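One structure coming up, written as C-alpha cells, with questions to follow.
Other chains of the complex are left out, but the ones given are in their true place.
Chain IDs A and B follow the sequence of writing; residue 1 opens each chain.
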Amino acid sequence: MPTPDTPQSGQLQPWSLHAWYVAAMSEELGTTPLARTICGQRVVFFRDRNGHPVALDDFCPHRGAPLSLGFVRDGELVCGYHGLVMGCTGKVSGMPGQTVEKFAGARRFAVVERGSFIWIWPGSAESADLDQLHPLAWADSPQWAYGGGYYHVASDYRLMIDNLMDLTHETYVHGSSIGQKEIDEAPVETHVVGERVITRRFMNGVEAPPFWKMALRGAGLPDDQPVDRWQICHFHLPSHVMIEVGVALAGHGGYDAPDEVRVYATVVDFITPESATSHHYFWGMARRFAVGDAALTDSIREGQRRIFGEDLEMLERQQQNLSSHPDRKLMKLNIDAGGVRSRLLIDRAIARERDTLHQMV
Amino acid sequence: MPTPDTPQSGQLQPWSLHAWYVAAMSEELGTTPLARTICGQRVVFFRDRNGHPVALDDFCPHRGAPLSLGFVRDGELVCGYHGLVMGCTGKVSGMPGQTVEKFAGARRFAVVERGSFIWIWPGSAESADLDQLHPLAWADSPQWAYGGGYYHVASDYRLMIDNLMDLTHETYVHGSSIGQKEIDEAPVETHVVGERVITRRFMNGVEAPPFWKMALRGAGLPDDQPVDRWQICHFHLPSHVMIEVGVALAGHGGYDAPDEVRVYATVVDFITPESATSHHYFWGMARRFAVGDAALTDSIREGQRRIFGEDLEMLERQQQNLSSHPDRKLMKLNIDAGGVRSRLLIDRAIARERDTLHQMV
C-alpha cells in the first residue's frame, strides 16, 4: 500500500499525502482534460458522464504518453496517441484492435468537487476520508459572496503559509493598497488550538484603509469615522489559511460588535504543493457585505489578483535566496510565530503519516 | 582507434556510430558554415572548393572557439576568432604569423552528399563504407518527385521510430488530415527480414481519405469509388523509416494492382540522434504521381509539415513523462511490434559495434 505514495526521489517530500488539497477551481475543468502536478505527482483531471471529476496518473500505460493530451469521449479518457480508453476507475476499458482485460491501468486518485473547487487526496485512494475536507460554510450559504483566482508560484508552499500567517508584510509589500502603518505597530498574538494555529492582530480607533471605506459605504455605514480593525489568521492542515478580516465602527466591541456596525470577510487561501520549490495558490475572498453585487465581486477579485501578484516576486526571489544558502538559519520573531507553529503542525503530520505507513509495512 | 568514438560521458549512448545518418538537407549547406550536433558530437559542415561537403569537429584547436562562427575562404574554413585556417582534412593549413606544421588538427568525419542530403558517418572516418548508404532509388529517378523538410525534436530518436513503425496513431494524432477510422480496425502484421523490419496494414474497400482522393484525381482516376489502401513501413538500420503508402481502385489487386489503377508514394523519414533526448527529423514524400507538378510538391510538403508538427508535441511530452518515470515498463502490443523489433535491431547493432571496438583494443 505505501508504494504508490513514496516520492519518486529518495528524499522525503515536505508535505502530507493523506489530506485534501485543492487541485483546481471548478471552472478550470471543462470538457477537455486538465494536467496538473500535485505533491510531485503528474495528474490528469477530467469529468465523467455525470460531470463528476476524475483524477488519474497522467501516464498512458501503453507507451507513456500523457493522457492529458487526449480527449474525453462518453465520460472516459481516450489517449491521444493510440486510442487506449481509460475508464474512470483507472482500468483500461478498450483499445482499437486489442483485448484489454489484462492491461495495466493508471493509478486513480480520490477526488471530489465541493464549494466550486476540485479537491484531491494525493495519498492512497482507499484512505481518503471525506470527513477531513476543509469546511466550506461560506461556499454553501447565500449570506456570503465569493470570488477568487489562481496563481502558480515558484516557491516552497510553506513560504506562502509564512507570508499569510503574518500580515506585517502588508505595510511593506502592499503599502499602496491594504497596508497601513498601524499594522506593524499593533502587537500580534499566536495560539495553537488543537490542529489549528491562530494569529490575531487588532488595531483599534484607526482610520479605515481604502478597501474598508468602500465596504463601509457599501453597507450603508459612514466611512469617515475611526474604526476597530482585525486580522485573524487561521492555519488548517494540510496547508490552508483562512483570514478573518473586518472593521467595526470604533467603540462597539470591535470583532464582537453587532453586524449593524461592522463589515467583514474571509480571505481564503488554499495552498497546494506542486514540487519542493513550487506550489499552486488558490486565493479568494468570501465576504458578508453587498453579497448581491457581482460587479463588486469582480472588482475585489482584480484587486486581490494585483495584491497577491506583489507577493509573488517576493516569495520567488526569497526562494532563490534560500536555495542559494540552504544552511543559513532564519530568525524566529514574535511576528513569525504563526508560520513557525504552522510548520510544526505540518512536520508533525508528516511524521505521523510516516509512522502509519511503517506500521502498515 | 576507439577513442574518438567514445561518448563524452561514461554512459553508453543508445545509437550506432558506424553507420550513415542524414546530417542536413543539401539546401541547408550554402556558403556559410553549418553547426549541428550529431550523435552527441558538435560538428561543423561546410563546402570545399568543389562544392563537396566537409564535416569537422566544431572546435578550433587554438582556443576552443566554434569553427562554425567563422567563414569559408577558398574552400577552407577560417576560424572567426584569430584566423586559424582549417583545411578540409582537418589539418591546419595556415594562420597569420604562425608556422602551423605541428599544430593539432580537428577531427574529420566521413561525409558525402547523395539524393539532396548531406550524410555523415559519426564513427571513425576510416571505417566509413559507402556501400552502406541507404539506397535512394526515388531520388535518382525522373519517375519520382520529392519534397521534404526538417524538424528538431526534443525526444529520444527511438520514440520517432516507434511512432512511424505503427501508424495506428494516425487516427488519433492526425484525425483531421490523413487519419481514418479503418486504420485502427485493420490488423497489422510485422516481419523481420534480415536487418529490416516491415509492418504492414491493408484496408480494402474503404473510402479514400482526402489526400488520396486528390492523388487519384491528379492521376486521372475517379475519386468516388471504394479503394484498397496500404501502409507498409520499412525500418532500416541505423534509424531510417520508409513507408510505402497508396491506394488502388478496389478489386484490382490492391498493392499489386497495375499502375493504371493505383497511386502511390513513399513517406521518407531520416531520423538522426542529436542527444539522448533529442533528434533531427528529416521528413518528406517521394511520389509516383503528378511528378511534374511543382505546386503539388509544395502543397504536400506544407501538409506534411503540419501533420508532423502534430506528432512533435506528443513525442516531446511523452519524452518528459518517460524521463520522469525512468523505471516504468511500457506495454508491448501487436501494434508496437514494429517499434519493438526495430529497437532490437538497433540494440544488436550497438552491441556488435562494441564488440568490434573491444577486439580492436
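As a convention for this text, a residue touches a chain if its C-beta (ideal position, glycine included) is under 8 Å from a C-beta of that chain, and two chains touch if they have at least 3 such contacts.
Every value quoted in this text rests on a predicted model; they were computed, and no experiment measured them.
Engineer: Taking the 2 visible copies as a start, how many copies are in the full assembly?
Structural biologist: 3
Note that in this section only the chains that are shown with their structure count from here on.
Engineer: Please compute the angle of the rotation superposing chain A on chain B (C-alpha atoms), rounded to a multiple of 5 degrees.
Structural biologist: 120
Engineer: Measure off the straight-line distance from the CA centroid of chain A to the CA centroid of chain B, and report it in whole Å.
Structural biologist: So the centroids are 48 Å from each other.
Engineer: Per the contact definition, I'd like the list of chain B residues that touch chain A in the complex.
Structural biologist: 162, 166, 168-169, 171-173, 184-185, 187-188, 313-314, 317-318, 320-322, 324-325, 328, 330-331, 333-336
Engineer: Touching chain B in the complex: which residues of chain A?
Structural biologist: Chain A reaches chain B through residues 8, 42, 58-59, 61-66, 69-70, 78-83, 95-98, 103-104.
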